[in-house]
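For this depiction, one protein chain was excluded, whereas all remaining protein chains were kept in their positions.
Chain naming follows the written order as A, B and C, and within any one chain the residues start at number 1.
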Amino acid sequence: MPLTPEQKAEIEAVRATPRPTLRAVSEGMEAHLYLAHEVLDHGFVRVIDYMGDDAAIVQAARVSYGAGTKHVSNDEGLIRYLMRHWHSTPFEMCEVKLHVKLPVFVARQWIRHRTANVNEYSARYSILDREFYIPEPGQLAAQSTVNNQGRGAVLEGAEAARVLELLKSDAGRSYDHYEAMLSQEGQQGLARELARMNLPMNIYTQWYWKTDLHNLFHFLRLRADAHAQYEIRVYADAIARVAKDWVPLAFAAFEDYRMGGATLSAKAIAVLKRRLAGEAVGQEDSGMSKGEWREFTELWG
Amino acid sequence: MPLTPEQKAEIEAVRATPRPTLRAVSEGMEAHLYLAHEVLDHGFVRVIDYMGDDAAIVQAARVSYGAGTKHVSNDEGLIRYLMRHWHSTPFEMCEVKLHVKLPVFVARQWIRHRTANVNEYSARYSILDREFYIPEPGQLAAQSTVNNQGRGAVLEGAEAARVLELLKSDAGRSYDHYEAMLSQEGQQGLARELARMNLPMNIYTQWYWKTDLHNLFHFLRLRADAHAQYEIRVYADAIARVAKDWVPLAFAAFEDYRMGGATLSAKAIAVLKRRLAGEAVGQEDSGMSKGEWREFTELWG
Amino acid sequence: MPLTPEQKAEIEAVRATPRPTLRAVSEGMEAHLYLAHEVLDHGFVRVIDYMGDDAAIVQAARVSYGAGTKHVSNDEGLIRYLMRHWHSTPFEMCEVKLHVKLPVFVARQWIRHRTANVNEYSARYSILDREFYIPEPGQLAAQSTVNNQGRGAVLEGAEAARVLELLKSDAGRSYDHYEAMLSQEGQQGLARELARMNLPMNIYTQWYWKTDLHNLFHFLRLRADAHAQYEIRVYADAIARVAKDWVPLAFAAFEDYRMGGATLSAKAIAVLKRRLAGEAVGQEDSGMSKGEWREFTELWG
Partner (left out) sequence: MPLTPEQKAEIEAVRATPRPTLRAVSEGMEAHLYLAHEVLDHGFVRVIDYMGDDAAIVQAARVSYGAGTKHVSNDEGLIRYLMRHWHSTPFEMCEVKLHVKLPVFVARQWIRHRTANVNEYSARYSILDREFYIPEPGQLAAQSTVNNQGRGAVLEGAEAARVLELLKSDAGRSYDHYEAMLSQEGQQGLARELARMNLPMNIYTQWYWKTDLHNLFHFLRLRADAHAQYEIRVYADAIARVAKDWVPLAFAAFEDYRMGGATLSAKAIAVLKRRLAGEAVGQEDSGMSKGEWREFTELWG
């Protein structure tokens, strides 16, 4: 359970006291504010604040394109046009601030998205809690034999049990020793900035993470993708559900053009055109490498 | 007058309809929302949206530093501490979106601040209005004789009149020809993306500009400074007044540590220490160049 | 002619004196160093410095993926794999610094690419030269009747002559007055930072522009595209030719996957799959809007 009773009471209190504002309001997002969407065994995603809505995207585009946008009959059409033509700046006019609790090895992937603002809990200043990510049995997968960065079959019986036991006992022992080194009872007590190095990378950390909608979509495209590691994908999925309620029109365009779309190379376009003209084309006369062809046929058969 | 009656009515309408929100609200900023702060002869700054307040800065810092922030007794003290120690990320947790109308030559300086989101009115899509910045007589200054990038004395009588006349007539004629080239009456009409090249750089453009509080302070430090060009400084001054109402504690810290503060070199520190010890130090035994010494003595005498 | 004889002599001198280095060297890029590639009537692009080559991209990828990259048989295959899977960081390991002379209205489009370093000639410090972009007759196009941001047919006889005459005379007169206002003969002389506002946006400026290869490719994808304005596209084309000699493998992958590629929406994929299965699909049963369908059929028929 990721939240303490005190935290839950705090959330209820702040949710009980709406205040008037003249700003753009997204009803869908107000329903999410402060609430914890649970992710993994101890993690969560919470919306702390947001700026803008679908109408704000349209409004910014109309500032840019002036009378040039009048021929687009409605907001949905304009938003789809912007997404299709990679006009990113109107989407940058919306902003979201999240509170995320996540394992350190997930945080290390996440932080590679540089166009964001981050305030992470500092283990130099403060002591981390005894909370570790331990995968569910269904996620304990073997190394993929075809993909260097992927998972294969789920581990079976005895092996799965051994792995779980190792992960739990190592995490527990490392944390015991972390506490022992920090302790000032009968000893000086090691500095926090040093003791933290003994902790494993499945320990949970937390941060405030703030980004704009354009960069959020970029994050979701990479991390809500089937090739992303499961442990970050579940965070991306939780954020995607929130984004859908926040900016439903923009999210629908994102789903159609990015998540559900595909990028074709010049060679792939040529092959499809030949096929559409009735020609049978195989890898050897496609100009593609074997790996490329395999990826191509995954989508097109 | 920078706003049309229709625009004023629109602003009044949107200001008349507050809606409930669960987000952080800055009363000081709500009072500014959508209203036009007039700048120069046709320009303005309007707050379109904002995220966060002083409490949001504190909240983000407490996420980072955990128990490490408890010894700071209050929000003001913590904000001053963050500012003094260059902890920039908590200030990045606040965001503001402005609608600005400004001359192109000012926009060209402004855009050099890269950490911001911009949607500018496009003269490729749409036709610019006939509005030009013409300086007030008190701002028609001669080239500084001591500073390559500064202004000297105000121009006198006949010369000032000549300059004003040239600026006005050239702008008017260029715009007449812009319209004539665009016109499709009795001719094909030149493409807008080409015709715009005939316009002078004192024509007004407009944009939505969105940035976080840390980068806003950086902008203000450089552009609300006495060495900034007057025409951008008046925009920075208008934004500074807004920021003061938005995040009064953070702004007060910014004023004390940045706007009113100074950076000393190691050499300057050494000179001050010798002076504090009663020694008289001149440029020749300061280790500073003449230019450096002149700047040093401007502050310290 | 964009370069003075002094500048040409300087370039020849620096090109005559190679020095030994232990860094990665791209022979193709050495051949371009410092030379001016002429663009438009007075503009140019010059390579001032570069970092890295195709091998540097591969080397960075192998640091990241370790043994995971060994199964890719060669550099070309790995570079294509990286491009196909949007692994941008290895391409960020190459950097280029250009000296560009360009009209102000082109510079204003260009600067919107924020992930770059820029040092622009300052008209606050110095006086701009009397050089303006005047389009060739073949580029004097009418406003497109179907595209708000595009060009249509080339202007005919008398109208073209009128436009050229207006552009030339307005530019010349504005510059005459710029000089007259600056002059200190018999008067104080207006500050440079003010006088510049009288200049039209087809005057030439210049800058050093430095970016990494990933962002350069992004720039080229948008600006070497058929929908980009001609006046920036010719700069992008010149840079593309240089990039091809600098990193031939990466550039070939970029051409195949980005410049010559296409992005399909989920709806477009569904239509193509139905067509491949022998079904005839029209706009009305495609789920696409009319505008979207028009763009779709431009590529696929």
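In this section, contacts are C-beta pairs under 8 Å (C-beta built on N, C-alpha and C of every residue); 3 or more make two chains touch, one makes a residue touch a chain.
Bear in mind the structure is a predicted one, so any value in this text is a computation, not a measurement.
Of the chains displayed, those contacted by the omitted chain across the entire assembly are A, B, C.
When you scan A:Val104, A:Leu220 or A:Ala268 for touch with the missing chain, the hit is A:Val104. Touch with the chain that is not drawn comes from one residue among C:Asp49, C:Glu159 or C:Glu295, which is C:Asp49.
Check A:Thr4, A:Thr17 or A:Gln188 against the missing chain and you find that the one touching it is A:Gln188. Of the candidate positions C:Val39, C:Ala60 or C:Ala171, contact with the hidden chain is made by C:Ala60.
Here the missing chain is touched by one residue of A:Gln7, A:Gln229, A:Thr263 or A:Gln283, and it is A:Gln229. Checked against the hidden chain, the listed residues A:Val14, A:Ala180 or A:Leu222 yield one contact partner: A:Ala180.
Counting over the whole complex, subunit A has residues 103-105, 108, 111-112, 114-115, 118, 122, 124-126, 133, 135, 139-144, 148-153, 155-156, 159, 162-163, 166-167, 170-171, 173-174, 177, 180-182, 184, 187-194, 196-202, 229 touching the chain that is not drawn. One chain of the complex is left out; on subunit C, the residues touching it are 14-15, 17-25, 30, 33-34, 49-52, 56, 60-61, 63-69, 89-90, 92-93, 95, 97, 99, 117-122, 125-127, 206-208, 210, 212.
Although one chain is hidden here, its contacts on subunit B can still be listed: residues 65, 67-68, 71, 77, 80-81, 84, 86, 148-149, 222, 255-257, 259-269, 272-273, 275-276, 289, 291-292, 295, 299-300.
We adopt the following convention: only the chains that are shown with their structure count from here on.
Measuring from the averaged C-alpha position of subunit A to that of subunit B gives a distance of 35 Å. For the pair subunit A and subunit C, the distance between C-alpha centroids works out to 33 Å. Residue positions 65, 68 of subunit A are each in touch with at least two other chains.
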